[in-house]
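Rather than the whole complex, this shows some of its chains in their spots.
The chains carry the letters A and B, assigned in the order they are written, with residues numbered from 1 in each.
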Amino acid sequence: MKNINVAIIGCNFMGKAHSNAWSRAARFFDLPLRPVLQVACDLNETALLAFAANWGWKHIETDWRKVIARDDVDVVDISLPQFLHHEVAVAAARAGKHLFCEKPMALSVAEAEAMLAEAEKARVVHYLNHNYRRVPAVRLARQLIEEGKIGRIFHWRGAYQQDWIVDPNFPLTWQLRKETAGSGPHNDLNSHSVDLAHYLVGDIKSVSCLTTNFIKERPLPTAGAAAFTAGAGGAAARGAVTVEDASLMMVEFANGAVGSFEATRFASGRKNRNTFEIYGSEGAIGFDFERMNELQFHSRHDAENMQGFRTILATEPCHPYVKHWWPPGHVIGYEHAFTHAVADFVGAVAHGTPLEPNFRDGVKCVRVLEAGLKSAASGKREFV
Amino acid sequence: MKNINVAIIGCNFMGKAHSNAWSRAARFFDLPLRPVLQVACDLNETALLAFAANWGWKHIETDWRKVIARDDVDVVDISLPQFLHHEVAVAAARAGKHLFCEKPMALSVAEAEAMLAEAEKARVVHYLNHNYRRVPAVRLARQLIEEGKIGRIFHWRGAYQQDWIVDPNFPLTWQLRKETAGSGPHNDLNSHSVDLAHYLVGDIKSVSCLTTNFIKERPLPTAGAAAFTAGAGGAAARGAVTVEDASLMMVEFANGAVGSFEATRFASGRKNRNTFEIYGSEGAIGFDFERMNELQFHSRHDAENMQGFRTILATEPCHPYVKHWWPPGHVIGYEHAFTHAVADFVGAVAHGTPLEPNFRDGVKCVRVLEAGLKSAASGKREFV
């Protein structure tokens, strides 16, 4: 079997999740190419060395341009904060590397379109890691929709709720500044929800959006957190929060459905609740990532006295991806969706098969989010 | 004990629920006045006679003006479709009757304000039957909020979902025509949600709204359904649906919280799901009427490793209204909230104590809903 050599750029939280996926995919899936963890890249050499040793990355680099210049790299895995995606992705595409890119795609439609254009021009495989599409229960939702089990869709009701900055003393990390994050949960979380809505319902036509800030100022993180993937640190002086704390959207889909979105880091008690409900003429669906192995499903075709939302435990061999893991009822976790993505990505590279979500999906998603921010500012419904 | 004589106008579904409440309140609650079911009024005399006999209404009338003119009536219970509320309520107030009025209050802010003005001028007790405020779990939610258990509120996330008109052959009943219903779920269902949001979060400052129609035309109901409370009938020719099928809103509260609302009759599998989530700086709350005996509660003050949403089964003697019913764990149902309303109403009449929600609350609610419809038309955020 031939190898497929991977370089990862960005070795913080997402670097860990991606490294795990690159390591595990070949063990659980029959891959047409063998992923080789060739190069790991981040700024802090000490941390990087430990990271590479732990995960089995063969080489390290602290300059991402050198990574891209290497001949022994087939795939560039961009696990960086989003403000760095555009520059790295464009350069990597020009160097002919396949792209496995963390979400959200970019800071703007312009950036995203440039990334797509370069990737298409280079004819490389491009993948945007909206990982929730590869949760078995979510993919099952898509199958049910495709089979007509939901019928004409009327409603999408989604929310992505976290609570990690409810404490006003949580510091002003890079996620809370516009120049590094572009936006707050509107980009970070709503991008997932919008991608899922595109995947499950269809294209979005118009957006009304409302954003707000609950905490205007926060302590600055302590110095020393200089790496581009620096986490939260101690507090000192205070600075302004320049991204929204919460974002609400109402949308019209091209197919006539309507949808609501809610993204927040201020939902006390919700840790990573990526949830949606879909209602259609034949049935309905519900999902909550905190119970990611379950899909709620209701069919109007069940006998009248036996209708109800059923909890499908999506751990059967017939459910997407599941047969590669464990027996029924032996649930899987967060990182498994990343492994599924790697497996599908390697297949796409080997066979030239289509892969989604890709940069085209990403552009569509960024367009909706950008229209949302425009609407939040104008107070008007904006068309995508 | 003195009597309090009640006349009910409108003897269809709501007439049944109200009659039951007037009958049961004195049996479970120690009331300062004894409710007497004095007069029942509706158009169809045959049906009315049976209704009155069944529920023990002593007299009947088919002309509501005669009811209001009677000396032996202290309270007028308006259980009519909303397009008739204004005329009856104004006349009854002028006649000095206390008012127990079904929701939604009226077709417009102008109507609602007139009703309030007349009721205040007449110094009668006025009550608007947003029954969900008197579900023990909801009242408990209010108590927790008042006690500071939720802290500063960031989010209201509400929805009121039904599915009774998903079938395109469901006929064009009065609820689906603008002239009789004023609006669709936006008034019928969102009025409940907005009232609860006012009750639990505070005043609403701005509204963005999106309404839509999924089914534009429906079969006309069969003739003979002429009474002002006619139900669904068979089909013949078709007519245009002139109220919205679904309504989404995003709001800003005066206190800085943001909220989302969703009212629909197209949520397959949801029968009467009046649900909301409230997130604050100290905790969170969740409610779903289909499990009306339960309140979800999360406290950020629980020990770190023991935090989580707890299901409070609101059937303890210490919970609002519960000690009048059954032992712990012996759940109550939909109609009990109506009985609570009657008990509180009788107390307010006897003692002159304040009662909510009243016509003042109703006006506030109609203002928000009217701003919502304006926003749906303009595509802009509208201020209340």
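Quick note on the criterion: a contact is a pair of C-beta atoms (placed from the backbone, for glycine too) under 8 Å apart; a residue touches a chain by one contact, two chains touch by 3 or more.
These numbers come from a predicted model, not from an experiment.
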If you could, jot down how many copies the complete complex is built from here, 2 of which are displayed.
-> 4
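Keep this in mind: only the chains that are shown with their structure count from here on.
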Using just the Cα atoms, superpose chain A onto chain B and tell me the rotation angle to the nearest 5°.
-> 180
Taking the complex as given, what residues does chain A use to touch chain B?
-> 152, 154-155, 157, 159, 161, 163, 166, 208, 210, 212, 214, 245-246, 248-250, 252, 256, 258, 260, 262, 264, 266-270, 277, 279-284, 298, 300, 307-309, 379-381
